[in-house]
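See structure below.
FYI, not all chains are in this one, though none of them got moved.
Chain naming follows the written order as A, B and C, and within any one chain the residues start at number 1.
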Amino acid sequence: MRPEPHPRASLRVRALLQSFGPVLGLILLCIIGTALNSDFAAVDNVMNVLTRTAFIGIIAVGMCFVIILGGIDLSVGSMAALIAGAMILVMNKLGPALGSPVSAIALGIGFAVVLGALFGLGHGLLIAKGGIEPFIVTLGTLGIFRAYLTYFADGGALTLDSDLSDAYSPVYYASILGIPVPVWVFLAVALVGGLVLNRTAFGRYVQAIGSNEQVARYAAVDVGRIKVLTYMLLGICVGIATVLYVPRLGSASPTTGLLWELEAIAAVIVGGTALKGGSGTVTGTVVGAVLLSVISNILNLTSIISVYLNAAVQGFVIIAVAFMQRRRK
Amino acid sequence: MSLAIEFRDVVKAFGPVQVLHGVSFALQPGRVTGLLGENGAGKSTLMKILSGYEQATAGQVLVNGRAARFKGSREAEGEGIVLIHQEFNLAEDLTIAQNIFLGHEKKRGWLLDDAAMNREAADVLEQVGLRVRPETPVRQLIVAEKQLVEIAKALARKARLLIMDEPTATLTPGETERLFALIAQLKAAGVTLLYISHKLDEVERITDEVVVMRDGRYVTRSETREVTRHQMANLMVGRETSDLYPPKAPVPSSVAPRLRVQGLTVPGWAEGVSFEVRPGEILGFAGLVGAGRTELFEGLLGLRPRTVERLELDGRAMRWRNPRDAAHAGLTYLSEDRKGKGLHVHFGLRENLTLMALSRYATPWLKPEAERQALEEAVKRFGIRTGTLDNPASALSGGNQQKLALAKVLHPDPKVVVLDEPTRGVDVGAKRDIYFLIEALAREGRAVIVISSELMELIGLCHRVAVMRGGRLQATLEADQLTEGELIAHATGTH
Amino acid sequence: QEPNKVNLGVAIPAATHGFTGGIVWWANQAKKELEKNHPGLKITVKTAANAPEQANQLQDLLTVNKINALVIFPFESASLTKPVAQVKGKGVYVTVVDRGLTDTRAQDAYVAGDNTAFGKLPAEYLAKRLNGKGNIVVLRGIPTTLDNERMDAFNAVLKNHPDIKILDAKYGNWNRDDAFKVMQDYLTRFKQIDAVWAADDDMAVGVLKAIEQSQRTDIKEVFGGAGSKGMVRTIIEGSNKLIQADVSYSPKFIYDAIKLTAEARLKGEKLPANTIIPSVLITKENAKDFYFPDSPF
C-alpha cells in the first residue's frame, strides 16, 4: 500500500486550524488587550472576565449539545429570568419558614436546577413528540417564560431578602484557591460536558442525530429520548447558570437575561460548531464564550472609540475571528 | 446457528402504489441465495421488511418457523438478521469506528471504550480490505470506501443472516475479490447469505441458488449451477434478451479532438494527466480504488483545486473554473455518488431532470408543462420506473435513480459528457439500454468519457481505455488491445 | 488619596432610545467640559446594554481604570445594588442617579428625577383639563420598577376623580412604533377617548401619528413625558393642539450629577445625601427653560 496521500494530511492541518481558529483569535485579542492597557493581564482582571463568562459559558455548554443535535433554543435568556424569579420567590418564602438562610438557599438551588430540567423536558417533548420545529417551540416559550416572570414581579423586580442575599453571596463572590467559585463551576460544567459529549453513548447519539437523523434512527438510536434528554441537559445548565446569577445581582426583572440566547448561540458558533449540527466541541464553545467576554472587557478598558460604536467593534471582531477559522467552500 | 427464513404472501404498499404483491418463498439456512430482479422489482423493499426497516402491509415473515414482525432494525438484529443497505447509511460527521458501532457502543462503566471500538473496527476494516484509520471521519471517504465501511459495519454485528444489497456496485475488482473471500468464510461459518446484484457474473460465481422477482412478485428459483447468465437475464426481464453491447462504430481518425486536456494536476490526487477525446469517440477510464479517476474529473470541472497546462474544446482554449462554466462550454459530469452529489433526493423527478438545463425552460418564466413533458419523454427514453410522475426522487428504486441521474446530465445536450460509473446498480436490461444510448450519443458526434470499475463494460463499450494508477496515467489502450488481463496489469502496475 | 486627583467613572445605560440617548449625550458633554476645565480630572464613560453588563463595567472600572469616584445611572435598581455596594466597599465615592438602589447604604449621594411627579403631574393636569370627567387611555413603558412608580402615582391621583375612566393601559415599550400600533388599536376599540397619557415623549410621537391617521376629533389631549426637545418645541410653537403640556424629566441630570460629584471630589468635599431634581409641569409659559437644541433628546 502506498503512503497516505497528501489530501488527508492537508485536511488534518485544516482541521487543526479550524479548531485553533478561536484559540488563535483569543490569543490575538489578549495581545491587543495587553497592548492597550497593561492591567488587562492582571490576575484580578482575568478572574473578573472568567467569572462573568461563567453564566453565558455554562448555558453555552448546554446550547452546544442542542446545536450539535441539530436543534436550537431561543428561550434560554427568558428561562433564566423566570427561574431566577421563581427561585427568589421560593427562597424568600422558605427563609423565614425554615429559619435558616442556608437551608433555604440549598433548597432554592435544588429548585432552580429541577425547574430548568422541567422546562427542558417540556421543550424536548414538544419538539420530539409534538414534532414542532425547535425554533418555534422556543420562540413561543421565550415569550411565555418572560411574561410569567413579568406577571410574578408585577412588572417590577423580584428581590432576594437581604439576609438571604448576604448568606448566598459567597456563591458568586468567594474564591477557592484563589479562583472564584463561578469559575470552578464553569470549569466543572465544561469538563463534564466534554466528557458526556465525547465519552458517553448519549454524547455519541447527539452527534449522530445532528449529523443524520435517519441514520441514527436506522441504527436503532432512540431519537426521541435523546432529543428530550438533550433539551433537559440545556435546561439544567440554565438552572446552574441562574444559581450563580442570583447571588450576583440578587434580583430578577423583566429585563433579566435579555438576549442571552444570542450570546450563548454566538459563543457556540464562534467556537467552531456549525449551526446545522452534527459536530462541535465543548472546548471551542468555552473559548468562544471567553472570547466574547474579552472583546467587551477590552472595550471597557479603553476609550479609543465612541461609545456608540462598541457594538460595531464587537461585530467586526466576531466576523474577523470567524473568518480565521472559515471552512472551505 | 443458521436462520431459516420464509416469506408468506408479503404485501407492501407506499401510499396508493403497491410494490409487493404477495411474495412467498423460503431461504434455506447456510446457503448463499442470489436475489435477482429488474430495477424496481421490489428486492430492496422486501429486504427492508425482512430486516425490520419497513413493515409489511400484509403477509408474514417466518424466522425459523415462527412469525416475526420486527418493529425496528434492532429487533431484527436481535435475531441475527443484518442488512447492508443499497444506499449508504452513514453519519458523515462521525468516524468510521463510530459509525460501525453506532447504536451498539462498547462501554466501560458509563464511558465509551473508544480504544476497544477502534481496535475492533480496525479488525473488520482489515477483513474487508480497507486500509484507512478507524478514526477517520466518514466525510473524507470516497464512495468505494464508504461501501466497504457499510460491509464492515454489518460484519461487526455478527450476523446469522446477512443481506447484501448491491454491495459491489461501487467496488473495483480487487475489493470485490476480497468480499467474495469473505462471503466464503461466512458461509463456512454457517451464516445464511442473501446477495442482491445486477452483476450476473458475480451471482453466478458465489451463489448456490437464485430467486427471481419481477414486478413485486416471486417468479422462480433455481440452483445456480443449473442456469446460465443468459437464462438469469431472461428470467429477470421475462423475455429473451439480446446482445449486451452495441457494435462499435468506427471513429474517423482524421477528425480533430473535441476535448484536449494537457497536464492536469489535482494536488494530492492526480499528477500531470493528459488525454484527448474525439467527437464520436467513447474513451474509458480504468483503475483501482485510489487511482484518482473521480478526483481527476472533479478537478477538471473545477470542483477541486487543480492546475492545468492547457484545456481545449474543439480547438479553442478554455479556462472554466467551475461546473457552470464547463456546462456552458458543453461539458457535463455524472457523479458516482448518486445520493451525495447526483440527485436532490427530496426534489421531484421533474425538478431533478431539468436542473442543469433550466435556461431552456425559463423564458423568463419556467414552464412546468414543458418540464413535465420533458420528464415524460425521459421516463420513456431511459426506462425510469416510477409509481407516479409526482414522486420525489427518494421514492425511486436505486437503479431507477441512476437512470434519472443519467437523464439529468444528458439533458443539457452536452458536447462532451463524463459518466462516472454510469450503470451503477442498473439491471441488465437497462444496462443494455444505457450502452446503446451511450453509443448513440457518440454516433451523434459527442465525445463520451466513461469511468467504470467494470472492466467488461469498458472493453465492450469503449474505443480506447486510459488506465490510471496512483494518480498517473499509466497507459492508453486501443480497442484491439483491450483485454481484462491487460487492463488489470496496467492498473496494478504489474505490466 | 490625593484630593485633587479624581478618576471618575460614569456608568450609564446604552443609547437604546431617545431618553437614554440623551443620557449618553449629556454624560459625554460633561466629560468634555469638565476635563477641559480641571486638569486633575479624568472621566471614563461606559454604556451598558443590560444589568449584568453594567455590573461587569463596574468591576472593570475598579480593577483596571482604578477609579476613585463613580457616577452611576443604574440599569436596574435591585440588580445593581450589590455590585455598587462592592465598589463603594473598595473606597470609591459613589453617586447614584435616578433609579435608586434598594439599599441606600451602597451610595454616598443620590441625584434623581422625580418619578412620582412624572406620574402625578400628568394625572392632575389631565383631570383638570377634562373637568374631572372623561375617558383616558394609557401607554406604559417597559415593565420596570420605575414604570410601576409612575403608573401608581398616576392611578393614585385619579382615584380622587371617579368620573375619569382609564379605559386600558398597555405597554408601548418606550418605543414609537409599538406606541403607534397600540394607539391604532385603542382607536379601533374605544369610540370615545378624551385624553391619552403616553407617558413618554417617544411614545407620544407614535400616538399622535395614529390619531392623525384616524382623523378622530374626540381626543383633546396627548400627554407625553420627560420633556424631549421635539415635544418642548411643539409646545413653544403651539404647532399641535393635542400637545399642550409635558412633564420634565431631563436626562440633563446626569450632567449635573457628574459635575457636582467631580467638583466636590476635586475639593475633597461630599455631596448632600439627596439631590432631587424636581419634575415640573412644562407648559407654553415655561417651555423655553427646558429647550436644549443641541441635545439629541
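Criterion: contacts are C-beta pairs under 8 Å (C-beta built on N, C-alpha and C of every residue); 3 or more make two chains touch, one makes a residue touch a chain.
Remember, it's a predicted structure, so these values are computed and weren't measured experimentally.
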{"item": "Subunit counts for every protein chain kind in the full complex", "value": "A x2, B x1, C x1"}
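As a convention for this text, only the chains that are shown with their structure count from here on.
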{"item": "Chain nearest the overall Cα centroid", "value": "A"}
{"item": "Chain of greatest Cα-centre distance to chain B", "value": "C"}
{"item": "Length of the line joining the C-alpha centres of chain A and chain B, rounded to whole Å", "value": "45"}
{"item": "Rounded Å distance between chain A and chain C, as computed from the means of their C-alpha atoms", "value": "33"}
{"item": "Chain B and chain C, separation of their C-alpha mean positions in angstrom", "value": "72"}
{"item": "Complex interface listing, chain C residues touching chain A", "value": "14-15, 24, 28, 44-47, 49-53, 55-57, 59-61, 63-66, 75-83, 86, 102-103, 140, 142-145, 147-148"}
{"item": "Complex interface listing, chain A residues touching chain C", "value": "37, 39-40, 42, 44-45, 48, 52, 55, 150, 153-157, 159, 162, 165, 169, 173, 245, 248-251, 253-256, 258-259, 293, 296-297, 300-301, 303, 307-308, 310"}
{"item": "Contact footprint of chain A on chain B as seen in their complex", "value": "53, 72-74, 77, 85, 89-94, 98, 102-105, 107, 110-112, 114, 131, 136, 140, 267-269, 290, 470-471"}
